[in-house]
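All protein chains but one are shown at their positions in the complex.
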Amino acid sequence: MEALDRIFIRIGEAFSTFLAQYLPAPVVTVIGMFLSAIIISTFAALTFMLLTWLERKFVGRMQDRIGPNRVGPFGLLQPIADAIKMFTKELITPAGAHKVVYNLAPILVVAPSLMIFAVIPFGRDMVAADLDVGVLYLIALSSATEVAILMAGWASRNKFSLLGAMRAVAQMLSYEVPLVLILLTLVLMAGSMRLTDLVAVQGVPFAFLQPVAFVIFIVAAAAELNRTPFDIPEAESELVAGYHTEYGGMKFGLFMMAEFIAAFGMAALVTTVFLGGWRPWLIPLPSWLWFLIKTYLVLFVFIWFRGTFPRLRIDQLQAFCWKFLVPVTLLNVIVTGVVVTFVPLVRNGEVVVRGIGGWATVTVVYFAVNVVFALVVAWLYRRPTLQAVQQIQVGQPAGRGLSREVQTA
Amino acid sequence: MKPYAVIGAFLVIGLLLPLMTVMAATLLSPRKPNPIKQDIYECGLKTVGETWVQFKVQYYIYALIFVVFDIEVVFLYPWAVAYNQLGLFALVEMLIFAGILLAGLLYAWRKGALSWV
Amino acid sequence: MSSVPLSWYLIVAALLFSIGAYGALARRNAIGILMGIELMLNAVNINLVAFWRYIEVTGLAGQLFAVIVITVAAAEAAVALALILAIYRTRDTVNVEEIDLLKW
Amino acid sequence: MTAEQVVFVLAAVVTLGSALGMVTTRSVFVGALWMIAVFGGVAALFILLGAGFLGIVQILVYIGAIAVLILFAIMLTPRVMGDPNAPRYNRQWPLVAVMASALASLLVALVLRTDWPLAQEGAPTITGFAVELGKGFMTTYILPFEVASVLLLVALIGAIVIAREE
Partner (left out) sequence: METLLSLTPLVPLFPLLAFLAIVLVLNPNKRLSAAVAIGAVGLSWLLGWAIFFSSIGAGLGEQPFVVELPWMPTGRRLFVMSVMLDPLGAIMLFMVPFVALLIFIYSVGYHNLGQPNVEPRFSRFFAYISLFAAGMLALVVSGNMLLFFIAWEIMGLCSYLLIGFWFYKPSAANAAKKAFLTTRVGDVLLFVGLVLLYSFTGSLNLYEVLSPENIEFMKESSISVAGLFTLPALPTIALLIFGGAVGKSAQFPLHVWLPDAMEGPTPVSAMIHAATMVAAGVFLVARMLPLFEPIEGSWWLGVVALIGAFTAVFAASIAVAQNDIKRVLAYSTISQLGYMIAALGIGGFIAGVFHMLTHAFFKALLFLGSGSVIHGMEHGVHHVEEHGHGEGHGHVDPQDMWNMGNLRRHMPTTFWTYVVGAFALAGVPLVTAGFWSKDEILAEAFEKWTHKGVVSIPFVVWLLLTVGAALTAFYMGRQLGLVFGGRERTEAARHAHESPRSMTVPLMILALFAIGFGWVNIPKNVPLVGNGWLYTFLAETHINVLHEPYEKVPFVFSVAAFSSILALGGLALGWWLYRDVTGDATVSPFERDPVARAFARIPLVGRPLWLLLENKYYVDEIYGVLVVRPVLALSAFLNSFDDRWIIDPLVDGVGKAARGLSAVGRWIDTYIVDGIVNYIGYILDELARGLRLIQTGRLPNYLAILVAGVLALVGLMLR
């Protein structure tokens, strides 16, 4: 068990001792760093391929279809077929486009989503870069993606691309705020921005201590990823394909790749900060396996969303963020600040909760506070939420957003 | 320093991987450009009007509020990290800080700056 | 302490500052001017952090001041861009040579 | 050349080269992209100086917030953005170019001539800067902390009032 848990670390150690016989130590370190980057990136890329299959299969089932089933057993080889198709399709650069920026954008959009995994702890002691400002780093990365999307939209010189990019970035900006505030709440509880510390503190997963924040986080994460029901930037019925309208072949493939890898990264983040990361739940399995199980669980929820909810309109989307999520999460920070003062998890950098009794108390207190908080929020928002729900039910078709957004100059 | 070096390696690989993919695709794919293929896609019709249309100022307003919150993050995260080493005073301080932040949000709300239309 | 001497950082900052000043002074587009100013602020921040690293490494002030500078830069950019948008709406230009009401 | 020097030179070249790109390019949008590269280079310099927190903050605020704001503003002024023949510079640019080079050379001379009071070799440095910063904000630097929030509030209100279409 122990050996299985540490198998990847053992392999790495063995490899570097092997290299150290022939090469000086600094070179080995550098090679080790690049190798870890390459391995993790490749793993992420493979996950992307798996995810495309999974999503099509799941959504197909939800929609009473079968999904891909021709290439390979259960259609498992479908992603490979897709890859071959993309590699061999012609790469077009539109006539009016700004060539450099147009071609740079898909590359720059992939890099940040891959870089997410540098700080994610995949298992016990399995983290590439144990950064002390890990949470801030992750927030910073999402902003780099925004710039790449704007580049794609601008350089295509297509009004659908530009509009899609503007929408996407506006949406990502807006939904980043509740995400950041929720992460702030968790950092407040853990007293550290280091993701390994965040995992270490979770004697009980934070999802139980902060259920309200957990639910909001999942919702906001879906929006941050531009996924249904928040896929307004690439709403097919209005904007063709959003900011990547003009992209084809492998360049389009890179956008898809970035999107899926970012989804995977977001799921990994949710796992790390809310579900206890690699910490096993009851069944003793290797830590990295537990991490993957939890991450795929979260990914399943994202896919489930896609199969279930209709798309929002952009005004509803922004109102939902700024008028509901942001105030609620900000209040949650304040409430948690008060609770942490009286029932601390960490004091002076040391975890102070001891034993099952201690964790039970903490869980009960935090959960109770969250329930009260949720009730108060529900009371505060009772009429506006009702109205919002009504709007969604009897509101106009989503296509109306476009005409309002583009002004007659 | 070490974690940042690893991140540097990730940055390099993160840029190289898609770059190599695109280069491989360039090698593998055919290349037969023609003006119609390279035209801007507008559901099969000729492009109408300017490409760079006039956007609503509302986009800017959202970005603006985001900027303010983003900066607050820079101040609030250090506070959150140090919070377990500080007393109740830190809570009061943060309440003032967050109160001012909330006041700004409420102001924007009341001004109608949060509404899309 | 470090294989890079302090003066290297300061020289980079000085050059960045001068380029930013050139951008701020020579651009016609008001947004371009703002961008030049942001470069200058960045150059100042490099200096602050370099001084922190090489001279006052035990104190907070160097980095903290850089944080404050970043804050001020953000506030400045927000308001300046709002002004530029307002001018664009009313006068249909962001060319500073056409915006000369300052002399009134 | 040590590794640190190599990285420094790389970061410096990216920073200064992008800065030059920013001021010389014709399109404001592309200029803004160059500016983002400058911000990235400066962040690398911060990290190299051991100010990791500040490096991340630099990316977070400058690229994530300020640069996006600037890009949005460019998008919102399409008649300017769309004019490919608009001249880059105003009439005084040759004079300014001379002045900027003079400034650069004077500053460099000043840097080289000054005898900097360097700290002792191996002076204790701050570890976990974010924590120290948080403590500092709650004690010595409490005024800047609160003033910053007021400043941001003022900027928010001011910018909303100015930018809104009535």
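Each chain gets a letter, A, B, C and D, in the order it is written, and its residues are counted from 1.
Quick note on the criterion: a contact is a pair of C-beta atoms (placed from the backbone, for glycine too) under 8 Å apart; a residue touches a chain by one contact, two chains touch by 3 or more.
Bear in mind that the values here come from a model prediction, so they are computed numbers and not experimental data.
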{"item": "Visible chains that the absent chain touches, using the contact criterion stated earlier", "value": "C, D"}
{"item": "Contact partner of the left-out chain, one of C:4, C:25 or C:67", "value": "C:25"}
{"item": "Residue, one of D:102, D:118 or D:150, that touches the chain absent here", "value": "D:102"}
{"item": "Touching residues on subunit D - with respect to the absent chain", "value": "90, 92, 95-96, 99-100, 102-103, 106-107, 109-110, 113, 140-141, 143"}
{"item": "Touching residues (missing chain, whole complex) on subunit C", "value": "21, 24-27, 33, 56, 61, 96-97, 99-104"}
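Convention: only the chains that are shown with their structure count from here on.
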{"item": "Chain closest to the middle, measuring from C-alpha centroids that were averaged per chain", "value": "B"}
{"item": "Comparison of B-D and B-C (more C-beta pairs in contact)", "value": "B-D"}
{"item": "Rounded Å distance between subunit B and subunit D, as computed from the means of their C-alpha atoms", "value": "17"}
{"item": "Centroid spacing, where centroids are CA-atom means, of subunit A and subunit D in whole angstrom", "value": "28"}
{"item": "Of all residues in subunit D, the ones touching two or more other chains", "value": "50, 52-53, 57, 60-61, 64-66, 68-69, 72-73, 75-76, 78, 130, 132-133, 148, 152, 155-156, 159-160, 163, 165"}
{"item": "For subunit B, residues that touch 2 or more chains besides their own", "value": "4, 50-55, 57, 59-60, 63-68, 70-71, 73-75, 77, 80-81, 83, 85, 101, 108"}
{"item": "Set of all touching chain pairs, with the criterion as stated earlier", "value": "A-B, A-D, B-C, B-D, C-D"}
{"item": "Touching residues on subunit D, where the partner in the complex is subunit C", "value": "2, 4-5, 8, 12, 15-16, 19-20, 22-23, 28, 31-32, 35, 38-39, 42, 45-46, 48-51, 53-54, 57-58, 61-62, 65-66, 69-70, 73-74, 76-77, 79-80, 86-93, 96-97, 99-101, 103-104, 107-108, 110-112, 116-119, 121-126, 129, 132-133, 136, 140-141, 144, 148, 151-152, 154-156, 158-160, 162-163, 165"}
{"item": "Subunit D to subunit A touching residues, read off their complex", "value": "3, 27, 29-30, 33, 36, 52-53, 56-57, 59-60, 63-65, 67-68, 71-72, 75, 78, 128, 130"}
{"item": "Subunit A-facing residues of subunit B, complex", "value": "2-7, 9-15, 17-19, 21-22, 24-26, 28-33, 35, 37-43, 47, 49-56, 59, 62-63, 65-66, 69-70, 73, 76-77, 80-81, 83-85, 88, 91, 94-95, 98, 101-102, 105, 108-109, 114-117"}
